[in-house]
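Note that one protein chain is taken out, while the other chains of the complex remain in position.
Each chain gets a letter, A, B and C, in the order it is written, and its residues are counted from 1.
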Amino acid sequence: MIKIDQSDLIKWLEHVRIYANNGKVVDYIPALANQQPETNAVAYYPIGGELIFTGQAEYKFTIQSISKVISLAVALIQHGDQAVFSRVDKEPTSDPFYSVAKLEVEKPAKPFNPMINAGALAVTNMIRGRNSEEMVGEILKLVRVLANDEQVTYDQDVAQSEYETSFLNRALCYFMKQHGVITGSIEELLEVYTKQCAISMNVKQLARIAAVFANDGRDPDSNEELIPPDVARICKTFMVTCGMYNESGTFAINVGIPAKSGVSGAIMGVIKRCGGIAVFGPALNEKGNSVVGIKLLEKLAAEKMWSIF
Amino acid sequence: MIKIDQSDLIKWLEHVRIYANNGKVVDYIPALANQQPETNAVAYYPIGGELIFTGQAEYKFTIQSISKVISLAVALIQHGDQAVFSRVDKEPTSDPFYSVAKLEVEKPAKPFNPMINAGALAVTNMIRGRNSEEMVGEILKLVRVLANDEQVTYDQDVAQSEYETSFLNRALCYFMKQHGVITGSIEELLEVYTKQCAISMNVKQLARIAAVFANDGRDPDSNEELIPPDVARICKTFMVTCGMYNESGTFAINVGIPAKSGVSGAIMGVIKRCGGIAVFGPALNEKGNSVVGIKLLEKLAAEKMWSIF
Amino acid sequence: MIKIDQSDLIKWLEHVRIYANNGKVVDYIPALANQQPETNAVAYYPIGGELIFTGQAEYKFTIQSISKVISLAVALIQHGDQAVFSRVDKEPTSDPFYSVAKLEVEKPAKPFNPMINAGALAVTNMIRGRNSEEMVGEILKLVRVLANDEQVTYDQDVAQSEYETSFLNRALCYFMKQHGVITGSIEELLEVYTKQCAISMNVKQLARIAAVFANDGRDPDSNEELIPPDVARICKTFMVTCGMYNESGTFAINVGIPAKSGVSGAIMGVIKRCGGIAVFGPALNEKGNSVVGIKLLEKLAAEKMWSIF
Partner (left out) sequence: MIKIDQSDLIKWLEHVRIYANNGKVVDYIPALANQQPETNAVAYYPIGGELIFTGQAEYKFTIQSISKVISLAVALIQHGDQAVFSRVDKEPTSDPFYSVAKLEVEKPAKPFNPMINAGALAVTNMIRGRNSEEMVGEILKLVRVLANDEQVTYDQDVAQSEYETSFLNRALCYFMKQHGVITGSIEELLEVYTKQCAISMNVKQLARIAAVFANDGRDPDSNEELIPPDVARICKTFMVTCGMYNESGTFAINVGIPAKSGVSGAIMGVIKRCGGIAVFGPALNEKGNSVVGIKLLEKLAAEKMWSIF
């Protein structure tokens, strides 16, 4: 059991904010390109305790790839793990998250895991709904339960901007459609996918979502089951093996907790049986992870001597 | 100079038609799947001589990848070689014609040559026209001049069928759009591309087109220039280095003439300064080339001791 | 904390031994090809408790790739993590463990992690010693301390057999030598490497080694530090992200403990703060992992509800 208090958060953020200078705000998604590198925030939601936070904790960002964990949870709840893993594999890969090359080489053309774009698109393709609005609704429903906030929704501008420019994801979708991994309308699927990526919240809300995973799927306050424990465990396993893009192995050694990042600059981290942490800082390193976020979590791991390994 | 007469054609076709049993009609394009493997034909159009032919010489097939030579000629005429080769490279590749993997690895994401699908799509993307109909019109205009037949057009059913199922080509297009190799509407481009592939003719017409190339771009009857000699030469060079899919090197050794095949089962072959030959037989080998076509051209090369090398 | 007693081991092994029929003894290493698929054993070494075991627990096997964990520990102890990770990266890969392809594509040609052959060879290349015998001595020294048995050594016949047939490892070595990742004599390096792979022991000894990792590097009986805790933690992290070949991600979901397998059919598993487990069964699945070993550890995870995630 580790204990984190607000003075820790303040000290850590103070110490690492300077590293924002080493990173670069993502530029290939027009709607994210104007984020300010000096915007930073961190929040910690302990199980059965009081939320603490520092920095611009009200600032809303889109969760981007962090949504892959949520859509995976929805698909696992709706279809079970056997059905999901008949469409997407469970193995980490050293290829970049946007890669199509291996889909061509490997037979069958099954995406390696649900944390790379191809796999996440295949997972979202499984979510139930008669149309894109219903499919997005399923994802939002779970996000709102986890964040305990009915107001959480997606940012229409960011979703639209990503929808219009996601040529690579369209390429992945058509490639998988050719091989039967994805079915139905690609445009509808991309609408759902860009909306799930554009779900918008602040670090306080994201920390609460992480806290549910830390509590094995149960509400950190009421202890009520929000996600089945097996689904929570599977999601956390993927966070460890492939949650931090092509830096997952390094992060596992340097920090050692389940975590998922998004190119907006957010990271959620899961401290088993303790609580959930969320860090935001839009300056990214070359792997696509928040520089400030990584540094802060390394600091946490070093000071609290915490690792699942 | 070699001399081919009708008894040659009859003898060769008689000899090789049995090999159709070793091949398989293409099955991934619904509109081509019902072609009969026993349909075979060959025609030879000598420069300044009389067209000869045998087999089902009136049977119309779609030219498929053979159209890549025509669209390349149109683009070279319209834009010059420098402009064209700024978008597509000139090198043969051992990757399959539908491959996307190398586009991802190589920087910049330039297709290797205009005979693989990615390169052919990039070339068609350059053809002038305010809309798809005008762009198709430019290609048809040249085809009609070369075939000396104003009636040549595309098969609407085949075009529509390929348009609806060309997920892989859509994947290639979106991938190239992401990297700036292709611009504009992908759906419009695919409309043009599937129509050029669906241009329909018989072996007599195709042999005349080949004869123009054999005559360095000039009409085989009137000797009038139909294509600039440099454009004809460039097209023929690509036919040698990459005209027969991943069997181009083997074909160069076994036959040794510029040739281009299509998955419908057609092959056009160019006998420099002599004439053009066209063979049809829809049973394909595993590389996607007409079994009967390859065998007949090997027979021609062996008997007439002809090779450009 | 979980509790495993001998009746568990007996029941589990009884239940899973039948799965040996689904696997195949490795055939590309002549000296291993005559192992009997029905040979099975399991041992559990609890921290501060009594070793328990069942099956052919005296049977000696060579540890093969399990030795990669030991040589990594030796290199980390001798050189520190910065030096080691300047030569080999920390990321899991979806490529096979014997792959050279990515070394060519990625610049610099740094192996992805120390659990694939390329990475393990680069790590062994770092071990101190004036000659191969001294280098092997360094590895044996640590193995003997961990197994608490001065008699542990390598099987000369297996080492020799692997040395003579390891063309692929020679290819990897020369490739890395070209790129400066490996230095010195390749033949000497391969001598060390094939000897470390040929280190021979039974499940009781292997379980004790696992128990040291479970105890964060300390002796499971005396609690004395045998490996620095950071080294133990890094080794365990690699066991989770890449310890089970291209099945590591699946194993993490289905079992969820640090583990390392070898193609002889052995697996060592680490149950944090509880104990070390070793299973042997030479029939391998297509990924190269012991079928019986995997099944038994899945049973343990399911019954004891244990996972680090």
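In this section, contacts are C-beta pairs under 8 Å (C-beta built on N, C-alpha and C of every residue); 3 or more make two chains touch, one makes a residue touch a chain.
These numbers were taken from a predicted model, which means no experiment stands behind them.
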Displayed partners of the chain not shown (whole complex): B, C
Candidate in contact with the missing chain, chosen from B:Thr39, B:Asn148, B:Ser248 or B:Ser264: B:Ser248
Absent-chain contact - pick from B:Thr62, B:Thr93, B:Asn148 or B:Gln196: B:Thr93
Touch criterion as defined above, residue of C:Lys177, C:Lys287 or C:Lys304 at the omitted chain: C:Lys177
For chain B, residues in touch with the removed chain: 89-95, 102, 112-113, 233-234, 236-238, 240-242, 246-250, 252-253, 256, 258, 272, 307-309
Residue numbers in chain C that touch the chain omitted from display: 99-101, 104-105, 167-168, 170-175, 177-178
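Basically, only the chains that are shown with their structure count from here on.
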Arrangement of touching chains [line / ring / star / complete / other]: line
C-alpha-based rotation, chain B on chain C, 0 to 180 degrees, nearest 5: 180
Intercentroid distance (Cα basis), chain C paired with chain A, Å: 32
Chain B and chain C, separation of their C-alpha mean positions in angstrom: 55
Rounded Å distance between chain A and chain B, as computed from the means of their C-alpha atoms: 48
Residue list for chain A, restricted to those that touch at least two other chains: none
